[in-house]
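Structure in structure tokens, see below.
A protein chain is absent from this complex, but the other protein chains hold their places.
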Amino acid sequence: MKRMLRLIVLAALFASAVNPVWSAGSAEDEGLGSLQEPAALTFWGWPTADAAVAAVIDGFKARYPKISVDVVMKTGTNELRDALTTAMAAHSGVPDVTMIEIKDIDKFMIYGGLQDIGRKPFNAGQYEKDFVPYKWKQCTTLDGEGILAFPWDIGPSSVFYRRDLLEKAGYPSDPESVAELLSTWDDFIEVGRKVCALGDKIWWTDNAAQIPYIYYSHKNFFTEDLELNIENPKTRQVLEVAATLRHEGLDAQMGLWTEEWYQGLANGSVATTIMGCWFGGFLKGWIAADSKGEWGIVPIPEDPLQNYGGSFLAIPQESKNKLAAWAFIEYICADADAQNTILKTVDWFPAYIPAYSDALYDEGDPYFGGQKTRRVWADIAQSQGAFVTTALDAGAEAAFTAELAKFLDQDLSIDKTISNMESAIENQVAEEKELLLEIMK
Amino acid sequence: MSTTIASGIGKPGRAVIHILLAILGILFVFPFYWMFLQSTHTSLEILKTPPPLFFGRSLVENYLAMMDVIPFWRSFCNSLFVSLTTTAFSLLFCSMGGFAFAMYSFPGKEILFNILLLTMMLPWIVSLIPWFIIMSRLGWIDKLIALIIPGAANAFGIFWMRQYIGGHVPKDLLFAARIDGCPEGLIFFRVFLPLLTPALGALGILNFLNSWNNFFFPMVVLQTKEKFTIPLALRYLNADPYKGMDFGVTMLGASMAVIPILIVFWAASRQFISGLTTGALKE
Partner (left out) sequence: MASITKRRECSIAYLYILPFFLLFFIFGVFPIFNSLGLSFTRQITIGTTKFVGLRNYARLFSDELFVKALTNTLIIWLTAHAVVIPGSFLLAFALHHMIEKGSGFYRTLFFTPVVTSSVAISLVFLTIFGKQFGILNQFLNSLGIPIIDWFGGRGQYIKPIIVTIFVWKWLGYDMVIFLAGMQGIDPTYYECARVEGAGVGTLLTKITIPLLKPIIVFILIMSFIGGLQIFDEPYILLSKTGEMGAGTNYAGLVLSRYLYYLAFSRWNFGYASSIAYFLVAFIVALSALSKRLMKEDKSA
């Protein structure tokens, strides 16, 4: 046994000597490649990016005939992230262009791995004024100097509501009236009571937790100096609203993305859900494809500037075709025609402001009873206000949602919940915060 | 079967035991029944109150919907290919190694065997992260080979083969084969391998099933739908937020993943059970 022990210690020492298998990555600004030579780009995306790229690839080819794009589809956002993590760590098989979801951008801000496209020769900074401000900040480093990814789509959020249920409860159902009807959270609760009174298996909203959540969906946890900032009147108010909904049985307590939730949305037992605009495509496409004309959207009461989800395009540092990759990103993300074609094809909403002037935004959507939903979302995205995003948000969000569920399910006090949230968030992000503060110095 | 105690509890007592066993049996069968039943209904039917308790008529509809989301037969073939090749390699390497450990003495034998025993005790999750890095270094991410080759190095298999050979095959056979003039390097294949059929069968079943049902490592290493094994395809059916989840369709996928194994198992349950409990009966 003693000999075994010695052997183990030796082997561990040996193994840590060969560590890191994660050896240093290639330096910045290598592998620019050239736009004049033929280049084959590898692009990684999740569903339904293949359809999005296919819709605009001809235009790109016309402009850059020598660049070809190989679209590799990962099965989902987490799968893409895991694959990218591995590839970067192992320095092999890294794509030239990759999608990055909002919840994963933090890790790259902290640990690096992506090309800073704010530098020459990319000069992404020139586009700053063309993008929705909050989106731009999400991909900019803390010091405001570096740009690690380029905005693709955003998720301006809204209340999706069932027209028929509001009508049955004696309310008007056209979006203008409903927006007025639901202009404060108190109104929101009041209307909910009437709608729930319609029947046993009818609920006003899917899950009360969505209301506090939407205020903190990858944002607002910290100040710019990474000071925790959730103790404020707004947090207290939305927690109160959620608790009221829960206690009065106005929410269905359905887990999002569960079978029951889909079913509740499809069969008219859930009257509202608070989601990013991309959810419209889901509803229309398959969740409730039969409910044409039954749904409408209005801005979130009191604080319309809310975002849930969205993605970026980025160039990993190890790409060997960075110039071509940048040309592709520029074409996809900073071109009104391309962005609007993608919007029409897969319902991914542009972060690129010039796109909003297209006539497309003033067309009614028959699924939403002819409502000009795209204009509503574009207005939401450009509403007044600001929110703070930091590279600690993803870690904070996990802790926040867990405490939020606890709050609703166990009937905790708001004071207790906020202090629980604070300690849970600090515990979760301790490691990253320390690193970030070092970087900031 | 011994009935020394049974004879003491009498007929009524035995009847009670049978009833208890039958109730437990029904509880054990119910999830399977429920799975098969739901696979013949649409989601809408399943979510009615009261839910359907007998088989429905939407099997074909569910099948077509499932094929829309996952290439089931492709995954099936992937699983079959991975399980069969892993098992074949593992049986060959483990029986060769087990033979060497049981029949020969050589420097380092003790220590190698001890390392082997030690790693058997370790949880697989320990090696996950570096394992993952090795796979990508080798360029095996999203390739089935990433499951086959490492899966062939089965520490338990070699341990168990050594125990079996040591316990069941007399060492005299080695000397006899030498006297007969069989080349040393071929003795294993000509003389020993044919004697190991029961052990190979048991270990083979164990390996095959572990590989067939394995979820974690495939999940980490396989990334595109075309490469998925059955458990991954099932999980995708459940988790795909772009197509939605459908009870009936998911349960059909689960049924189709389980049925082939169940058929083989019920046909050869004795061999299966001895295969899967292999390690316990020898130590």
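First chain written, first letter: the chains are A and B, and each begins at residue 1.
Operating definition for what follows: contacts are C-beta pairs under 8 Å (C-beta built on N, C-alpha and C of every residue); 3 or more make two chains touch, one makes a residue touch a chain.
Given the structure is predicted, the values throughout are model-derived calculations rather than measurements.
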Chain not shown: contacting residue from B:Ile70, B:Ile141, B:Leu196 or B:Leu209: B:Leu209
Who touches the missing chain here, A:Lys168, A:Lys194 or A:Lys406? A:Lys406
Candidates B:Asp68, B:Glu110, B:Glu184 or B:Glu226 - the one touching the absent chain: B:Glu184
Touching the absent chain: which residues on chain B qualify? 1-6, 8-9, 13-14, 17-18, 20-21, 24-25, 27-29, 31-32, 34-35, 38, 46-47, 49-51, 92-94, 96-97, 99-101, 103-107, 109, 112, 115-116, 119, 121-131, 134, 149-150, 152-153, 155, 158, 184-185, 188, 209, 212-213, 215-216, 230-231, 234-235, 238-239, 247, 250-251, 254-255, 257-258, 261-262, 265-266, 269, 272-273, 276-277, 279-281, 283
What residue numbers in chain A mark contact with the hidden partner chain? 8, 11-12, 14-25, 78, 81-82, 85, 88-89, 103, 107, 111-113, 201, 252-260, 263-264, 394-395, 397-398, 401-402, 405-406, 409-410, 424, 427-428, 431-432, 435
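Convention: only the chains that are shown with their structure count from here on.
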Averaging C-alpha coordinates per chain, one finds the centres of chain A and chain B separated by a number of Å equal to 39
In the complex of these two chains, what residues of chain A are touching chain B? 3-4, 7-8, 21-22, 47-48, 72-76, 79, 82-83, 86-87, 89-90, 92-93, 257-260, 262-263, 267, 282, 286-287
Listed in rising order, the residues of chain B that touch chain A in the complex are 43-44, 47, 111, 114-115, 118, 130, 132-137, 139, 141-142, 220, 223-225, 236, 239-247
